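As you look at this complex, bear in mind that one protein chain is not there, while each of the others sits in place.
Chain lettering (A and B) follows the sequence in which the chains are written, and residue indices restart at 1 in each chain.
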Amino acid sequence: MRNSLHAYEHVRSIYFPIGIGVFALITLALLGLLIAGARRRRAGGRTEATRFEAVYALALACVVAFLLAVTYKAETPLDTVAAHPLLRIHVTAAQWSWRLEYPNGRNVASVSSWRPPVAEVPVGEEVEFWGSSRDVIHGFYIPRLRFQRQFLPGYVTRFDMTFGQPGFYGGACSVYCGEQHAFMHFELRAVPRAQFESWLRSGAPAESSAAGSRA
Amino acid sequence: MSSEGVRTASLPLRWAPLRALASTDHKRVAAHAVAVSFAFFLAGGVLALIMRSQLAADGGVVSQNVYDELFTMHGSTMVYLFVVPIGLAAGIYFVPLQVGAAEVAAPRAALAGLWLLIAGGVAMWSGFLTSSGAATASWWGFDPLSDSIHSPGSGMELWIFGVALVTIGQLLWAGCVLMTALRRRAPGMTLLRMPVFTWTMVVTCLMTLFAFPALILALALLWAQRHFGGVLPGGIGAVDYQQLFWFYGHPVVYVMFFPFVGMVAETISTFSGRRFFGYRAFVVALLAFAGLSMSVWGHHMFTMGQVTNKYFALTSTALVVPAGIEYLDFLGTLWRGALRFTTAFLFAIGFIVQFLIGGLTGIVVASPPLDYHLNMTYFVIAHFHYTIFAGSAFGLFAGIYYWFPKVTGAMLREGLGRVHFVLLVIGTNLTFFPMFLLGAEGMLRRISAYPLSTHWHGLNVLSTIGSGVIALATIVFIVNVAVSLRVRRPAGNDPWLAHTLEWATSSPPPRYNFRELPPILSYAPLLDLREQAERAKAPA
Partner (left out) sequence: MRRAAVVLLAWGAWLGVLTAALLPFTRERPRPYAPHAIEYWMLGGAAGSCLAAGLVLWRLDARRRTAAAAAAGEPPRLIPDDSIAATTLAGGLSLALLGAGFGLWLVLMGAGVTALGAGGLIRETRARRRDLAAAGAIGGVAPRTSAGTARITPAAGAPGTIRPGPGPGESR
């Protein structure tokens, strides 16, 4: 199942500790050199250590290979699109609104607002989005799912998302698109399948989440 | 050898101020370029302060549209009008001196580049004076936002031409500096005896010459799209614009990095009192790094789903290897050194620590699964400000404190320098570190306001306070320069006991740089001379 949140957290749990570790190591080494050097009267030391540097470069290349393996493995499912998604939602972005169209024709539109109307999605299922723009490039971004994709004019971008937990998932336009860019929000709510089906048939937009859409 | 030849009369240019402005002396051209670039830095900085007030004050300081002009012009100014030109200008000044040449190659082209910088910068900024305001399509000028429908008005036109003019000037400068290093070296100065700074300028020029034309092409296509349409059709046209733009846009950030790496390298080897460690490995790493930087551009487009994400993830992550070698060489140069903690040295150390944060977070966003969340957020803004401001700008100040005595003949005040350093460290980290946290929570860039329910306000206030401290630090620096020029403390030829040829001549150097050149036997000729003299004095 394509879970971008899990993918992000998994890769992050490897990258961040390595990064912090490398930073700590180099800074400590630097500190040691500065303290030792502050007291030294005469400079000395070797000028070259070619073999050591070659081995060091090789070691770094191994680290790179490891990081890439982790990255590629997490990325492949995120880039591919499901063959038979449960649900396909068509999204149209425009300056400065979102329109989500469901298979039965139901539409939810949010226009330049930080309290947009809520569109529902089924929890725990693969939802496919087909997105396009009517004018400039926009970005469909759901921070809680750690995922975004750009929508281009005259082109359909396809991707899947899985809403693992029930609740509100706020969305925003991530690609700068003009004056009202900061206000181009949308809101999704993941609910159990049965509840989603009845919402889809009812035609009434769900209430806004009062607490906003932060995860 | 004497450089006092027979001076011929110049009929059209008797008026001294005109001659000063039309001077082809590479040192004057470079000094003027540095002054112009620094002025643009201050202007771009003011824009940043206004933006920071807006974000700390929960909106309401400026309108949305003005805010869009602010971040467009802040980014454009800092990239096109400050960091790139000042790095190349340092090359125009110091590469001829470091290789023992009398003048830069094609000095008239260098002079033309200075005027193109001024004309282009003025053009971009005059957008603020037009009725529709300055350009608002970000420093990328990306299509379709920048086309005639979505960015009508002369501000965008002035931006396009302004950027084109300065870029042409920068191409000329890169050609001059590269040719100087390749073909104007003094006898004895082989390629592998060129100082580290000269090598960093060589790779800077290589990237400039082979990547910047892509920007000119992108701007030409954008202009044609605005006036005739059909050139960049629909979504794929937008992708093609960004392919071209980022082919320039990634190497340019390394053009904004390598000259300052060179300044740091010179500074730490001088104030360590020993040769730079791992010179040959460093040269190979520089060439590898610069080449790789030409192949990573697609990582700016990961979230479009339109480029070879995995290839660009590979090349971007592979940067760890040459960067790691460079860091090893920095530490190796400090190893067994007898350190002198001058202001220049402090800034160099600041670069080493802070750039590391920027570089490591760069590896984070080089991973598409992570970038799918962090792209377009304040995490990226923090990443590139750590590399370019906490990194390159600190390297720049290291270079300024190091070379100011050579250029002006006067020393900068060390006391004020330390105050500048401390304030800048505090200000920089206070401003940009909170942005990592904000970005990880999903705060997007280029937004003029955010809902208070996000609880982002506190971190934004912290960041704004930091920007005020940066402004204070900059004022201290300007005071230092003013005081040091007013009440001069003479520097002499070589106040630092340095290693490279620019210190073998007077401060400032005479018109044709050298009256006499010392023997050139390594990349640290003056250090060689001193060690030779010591060995001669020591009892056999």
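Observations on the structure shown:
Simple rule for what comes next: contacts are C-beta pairs under 8 Å (C-beta built on N, C-alpha and C of every residue); 3 or more make two chains touch, one makes a residue touch a chain.
If you're wondering where the values come from, they're calculated on a predicted model, not measured in any experiment.
Within the complete assembly, B:A290 is the residue of B:A290, B:L319, B:L360 or B:V419 that touches the hidden chain. Shown as candidates are B:L47, B:L158 or B:A366; the residue that touches the absent chain is B:L158. Residue-wise, the contact with the chain that is not shown comes from B:N309, picked out of B:N309, B:T333 or B:S507.
Of the candidate positions B:R183, B:H455 or B:R488, contact with the unshown chain belongs to B:R183.
When you scan B:P85, B:G100, B:G417 or B:G466 for touch with the missing chain, the hit is B:G100.
Think of the hidden chain as still there; on chain A it touches residues 79-81, 158. Interface residues of chain B facing the missing partner chain: 1-3, 5-13, 18-19, 21-25, 100, 102-103, 107-109, 111-116, 119-120, 123, 154, 157-158, 161, 164-165, 168-169, 182-183, 185-188, 190-191, 202, 206, 210-211, 214, 223, 240, 243-244, 247, 287-288, 290-292, 294-295, 298, 305-311, 314-315, 511-512, 514, 516-521.
Keep in mind that, in the parts below, only the chains that are shown with their structure count from here on.
Those residues of chain A whose C-beta lies close enough to touch chain B in the complex are 4, 7-8, 11-12, 15-16, 19, 22-23, 26-27, 29-30, 33-34, 37-38, 40-50, 53, 56-57, 60-61, 63-64, 67-68, 70-72, 74-75, 78-79, 95, 114, 133, 135-137, 139, 141, 143-144, 146-150, 152-155, 157, 159, 172-183, 211-212, 214-215. Per the touch definition, chain B reaches chain A in the complex via residues 64-65, 68, 136, 138, 142, 144-145, 149-150, 233-236, 238-239, 272-281, 303-306, 309-310, 313-314, 317-318, 320-321, 324-325, 327-328, 331-332, 334-339, 341, 349, 352-353, 356-357, 360-361, 363-364, 367-370, 372-373, 375-377, 441-442, 444-451, 453-455.
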